[in-house]
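For this view, one protein chain was removed and the others were kept in their places.
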Amino acid sequence: MQDFFAPFLAWIPLLPLLGFVLLIALPLFHLREPPEAVSAVVGVGSVCLSALLTLLIMWTLFLNNPSAVLQVSLWQWLKVGALQLGFDFYLDWLGMAMLLVVTGVGFLIHLYSAGYMHGDDGYRRYFAYLNLFVGAMLILVMADNLLLLYLGWEGVGLCSYLLIGFWYRNSANGDAARKAFIVTRIGDTAMLLGLILLFSQFGTLSIRALNTAAASAPANNLTVTLAALLLLGGAVGKSAQLPLQTWLPDAMAGPTPVSALIHAATMVTAGVYLIARMHPLFNASETAMSAVGIVGALTLLLAGFSAMVQSDIKRVLAYSTISQIGYMFLALGVGAWTGAIFHLMTHAFFKALLFLSAGSVILSLHHEQSLFSMGGLRRKLPFTFGCFAIGCASLAALPFTAGFYSKDQILLKAWEYQGGFNGIWFTGILGALITGFYSFRLLFLVFFGNDGPASAQCKDANNGVMTLPLSVLAVLALFGGLLTPPLQRVFTQAPAGHAPLWVEGVAIAAPILGLALAWLLFRHNTSPMESRGKSALEKLWFSGWGFDWLYHRLLVQPLTSLARINRNDILNSIYNGTAFICRQLHNLLSTSQNGLIRWYIASFTCGAIIFLALLVVL
Amino acid sequence: MTPFSTLPAIIAILFCGGILAWLSERYFNRGSRQISLISLSVAAALLATYWPHLTDSPTGVWWDSVQINWIPRFGISFSLAIDGLGFLMLALTVLMGLFGLVVTWRDIRFRRGFFYFNYLWTLAGVVGVFTAIDLFLFFFFWEVMLLPMLFLIAVWGYEERIPAAIKFFIFTQASSLLMLLAIVTLVYLHYSASGILTFNYRELLNAQLTPGNAYWLMLGFFIAFAVKLPALPLHTWLPDAHTQAPTAGSILLAAILLKTGAYGLLRFTLPLFPEASAAFAPVAMSIGAASIIYGALLAFAQQDMKRLVAYSSVSHMGFVLLGLYAMNTVAAQGAVMQMIAHGFSTAALFSLVGAIQKRLNSRDMAQLGGLWSSLPKLSATALFFAVASLGMPGLGNFIAEFLVLLGSFDSNHWITAIAATGLIGAALYALLMMQRVFFGGLRTPEDAQTRSPTDLKAREFLALISLAAGLLLLGLRPQVVFDIAQPAIARTGTLHKKAPTATSQISSPKLRLSAWPDTDHRRGNSP
Amino acid sequence: MPTETLPDLLTGLTLSAILFCLGLIGLLVRRNVIYLLMCVEICTNAAALAFVVAGAHWDSSDGQVMFIFIITLAAAEVAIALALVLQFFRRRHTVDIDQLNGLRG
Partner (left out) sequence: MSARELHAILPLLILSGGILFLLLQVSFLRSHKAAAATAVITLIAAIAACFDVARTLSQSAAPIEVTGLLLIDQQALFFCLLFLLAALAIAVLGFSYLQKRCDSARESIPEAFYLLLLLVMLGAMALVFSNHFASVFLSMELMSLALYPMLGFAVTGDLSPRLEQMYSLESGVKYLLLSALSTALGLFGMALIYAACGALDFGGVAAAVANLPRTPSLLLSGLTLLLITLAFKLSLVPFHIWTPDVYQGAPSPVTALIATVGKGAVVALLLRLFTELELFSIPALTGLLAAASVASMLVGNLLALMQKNIKRLLAYSSIAHIGYLLVAFLIGNSAFGNEAVLYYLVAYVITTLGAFGAVGLIADSALARTAGSAGEYVYTTTSPFQRDFYRGLLWRSPWLAGCLAAMLLSLAGIPLTIGFIGKFYIFAAGIQGQLRLLLAAVVIGSAIGLFYYLRLLLTMVLREPQAPLDSIESVRIAVSGRLLLISLTGVLLIFGVFPQILIDWIYTL
């Protein structure tokens, strides 16, 4: 059975890539731009196929045995010295869970995009990029060695860059895109160094070999810790965690479905996946683990606070994404691997839902994104309102939504992390409260109260192509908590024990409290907060704790000014100086050639005298 | 070994092709391009006759060699030979020659015949450099390739061409004088030691030198090659030369001539002076790292698109230097791969800049912008090669840079770590170029406002696409290259046995575990 | 070699050296071409004198022979020189050597 399916494994990433090639090659077949339908069919169809293939494989192979494993090696990639890398794919339940998210949610978002991007002159380019992204993401997920994973890793980064800057005419988008790529590139470079360190230490880059080796490594040895931290650097960059989180809010410049797919559901969670993938390595070093946990916890809080005061609908969602991924990192940090992945899945569902419905709102309001010009939309966009509400509920982890189960798992783990009350857990609870607050603030500001300025000329832009994915995602956001991936074979960890009842209670109460606060403050979307000017603290939160300002001062400005100063190459002056000296000497000597015979005779005499003098010396 | 074997034939064909091209233009006033195309194709065909050596692993190190007495007075002989490394370089040379010819098919109006004369002679000189194994002959070709290049820059270049040409020539010439000095000294020392007066590389390989002498001679070679590479602080000729040269000239310079420096290091400096090189390695590696970062920084600062690409080559060639002096197979293979990949990507970028200049007659990024909307094909290609040059995995450049870093890490952790930040720099300048030229609102220089630029011609597009395919192939199936280059590198690998004396003292012990016995077996030694 | 005459030799040579220097100084200070030629003659003849002195010292005739050669060739030299000076005077109507500085730089 397994070896029957192995060959098909390669097709899962291959199909979207073929779609990509087809899309960029289309104009070569008939020279004028092909009709949108063609592009849509190719783009959506290829992803759909790979989604179906994934489902098929899961159904027939993975569903009934949790320890199922598929692997296929395509060709020898590198064989230099001791380095031997194959172009190999490997699939277990962890990968399968990711595959389901990527292909499934990816397909839905493709479908949605087909409607959303209608009439854009870059339609074909859009789907090409999107397909390339899915392909790269799938490679990332199924890679058997770290270098192949890195290939996918960079590939998705590139696609993110291209799609953020998709509307290239507005150079602000381009800047956001570059920021995203470069900030993540910083993390990626750290990750690459981590790879190199791992290789020079363990002599392999195969993930499984590394994991086994790391498991057998003496605890807390420096190299392993360092390698783990370097990998964490990569993860932090990709998943927009502290201190590299600044790119994600700006990344909202891209089309909304892109934000849904790349910057909520799949790419940004790649960091979580990486750490889960390499969990034995991280297990081997407490420092690394606690680093992960602390990064997660801090990000969770900081992003949450920022999300509470944003005024742009997509920025709120962006910060909430950062904060939710913070949850996942926190989970990883406390060793709740399953919880992390589980939350990753549910988050993919409800955040995609939120983004897509936000997309419909934005489209309905003719690309108006400011919260305070919205309001009272629940009457005008009932369907969207429904979806959005479900999304918010699930995001806030109200009981019995998908988000509830995953978050609950995490919080339990966090509780018993140090066998009782601890900072990590408390941060989690606080985060839950904040989440409840900002998610419902968002809901109320958009859909409740009386109409905002933009709400007047609102017309429902949803069409069939867009409603279908929304409804599917809504269902998943509600009941996705029921399908937990059987990861116990991947992660050998003790199942969550029993925490005292009040802990459960707090976990449930916190988001509801947040909801209540939001209700009090934003029920009528004219809130006291907005009527009076912002306090300094809010300004700080609004600017995402001033990280952008800090980095601009610390890194960007010095670099650019240095570049400007040295634009024409200081080292050049060495040679110009030499040339100048030669020219001066030339002028000096030329003055001696003044054409006066008597002067010549004098110089001759001097020469003779010099010679005789030298004679005495020598 | 008959004198009428393939290698001299290749060189002869290029030389004669050049002369023919000139004459044909002079007397029939057409046909020079066709002649050059034909002669290059013939050269390629001749080169292809070495195919059997690729498929079966060659037994001997040298696939083929020729030796004719030239100046017996000094034991100088006209001796050429080819091995895997040489083959790769020759293939690169011929392919890039063809690419440059095709992609700039319509560029040259003024004295076309003379242009292609110089073009082919440069290529012939380069072929000679890559195949000569007599040090005198090597130097001979080393100079022969400069002169036509000088004319290419000085006659068909842009505004500031004359100073640029002079600078280019003086830098390379002055440094190569040092090399000549070193060569003659080496021969003299070998002669006075062994009584055999010869310039033959294979015999000089086992010359016995005192460490002091070896070090000085090594420096003589190193400087000459470092200028060509170019490495800090001897790089300043390059931006001017690249910027002022005509597109085809820039392609030759970037894709081929720079490689002669790297080739020289790998073929001559390292094997001839192993201990000295090992002792010098830390310095060389630091220079390499410095070039990587400094080049990136300056590329980031440029206004002129061509200068940007030029400085980016400084940065990329820094990886080559780093890899060569890391003294292990992995890094050396990376360096070789970098030579090829950089040749491809930079040649493509220069041709694209040339295309833009031809259409909008400006390279100034302040005047350009938003070209994507008017030139989608060109922009997409540019995007591809920009991404390639910032080291996107799946393309050749990444493989090269990764291997270089991987290998050099064993030799020196900190330099490697610093060099790795060059990857960020690459992203900075490459994306900046994309942003300023192709994205944003459409801006074209005033004088170009009137006529709307036409997108890439099929000819240009095809040439570029083939390069792109090549890069993709190098990125996904690089093993072919490694297999070809392996024996040659393994031969220099003999020095890596001696290397650890230099490397071990550098590698900071706190980073490696003493606990495990098997940490060392994988310092990439040659099999 | 007759060492006792060495002092005489030295005095003789010193004399001719002084003579030579006189000529040299003349060359440096005078501006009239004719005078310059004279000064050159003085230098040449100083050398010739030195030959004679040396010849006397070694009591061989070579010195005198050289002396004859020298004056002969000096005469020829002066002849040519005067021809050139004549041309110079024809064109510039002066014999001031400092006028003759068209070539410089």
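We just call them A, B and C in the order they show up, numbering each chain from 1.
Operating definition for what follows: contacts are C-beta pairs under 8 Å (C-beta built on N, C-alpha and C of every residue); 3 or more make two chains touch, one makes a residue touch a chain.
No experiment lies behind these values; they were computed from the predicted model shown.
When the full complex is examined, the chain removed from view is found to touch A, B, C. Considering the full assembly, B:Val144 is the residue among B:Leu7, B:Val103, B:Val144 or B:Leu371 that touches the omitted chain. Within the whole complex, the absent chain has one touching residue among B:Ala154, B:Leu238, B:Val309 or B:Leu368, and that is B:Ala154. For subunit C, the list of residues touching the undisplayed chain reads 1, 9, 13, 16-17, 20, 23-24, 27, 33, 36-37, 40, 43-44, 46-48, 50-51, 53-55, 57-58, 60, 62-63, 65-66, 69-70, 73, 76-77, 80-81, 83-85, 87-88, 91, 97, 100-105. For subunit B, the residues touching the chain absent from view are 70-74, 110-111, 139-140, 143-144, 147, 150-151, 154-155, 162, 165-166, 169-170, 173-174, 177-178, 180-181, 184-185, 188.
Across the interface with the omitted chain, subunit A contributes residues 582-583, 585-587, 589-590, 592-593, 595, 597, 600-601, 603-604, 606-608, 610-612, 614-615, 618.
Assume only the chains that are shown with their structure count from here on.
Taken together, the touching pairs link the chains end to end in a line with two free ends. Distances from each chain's CA mean to the overall CA mean are smallest for chain B. Rounded to whole angstrom, the centroid-to-centroid distance between subunit A and subunit B, based on C-alpha atoms, equals 37 Å. Contact of a single residue of subunit B with at least two other chains is seen at no position. Touching of two or more other chains is recorded for no residue of subunit C.
The touching residues of subunit A, when paired with subunit B in their complex, are 24, 75-83, 87, 147, 150-151, 153-155, 158, 161, 165, 168-171, 174-175, 177-178, 181-182, 185-186, 188-189, 192-193, 196-197, 199-201, 203, 218, 221-223, 226, 559, 562-564, 566-567, 569, 571-572, 574-575. Contact residues on subunit A toward subunit C in their complex (touch as defined above): 590, 593-598, 601-602, 605.
Put simply, subunit B touches subunit A in their complex at residues 167, 232-233, 235-236, 239, 297-298, 300-303, 328-330, 333-334, 370, 372-373, 380, 387, 392-394, 398-399, 402-403, 405-407, 409-410, 416-417, 420-421, 423-424, 427-428, 431-432, 435, 438-442, 476-479, 482, 510-513, 515, 518-519, 521-526.
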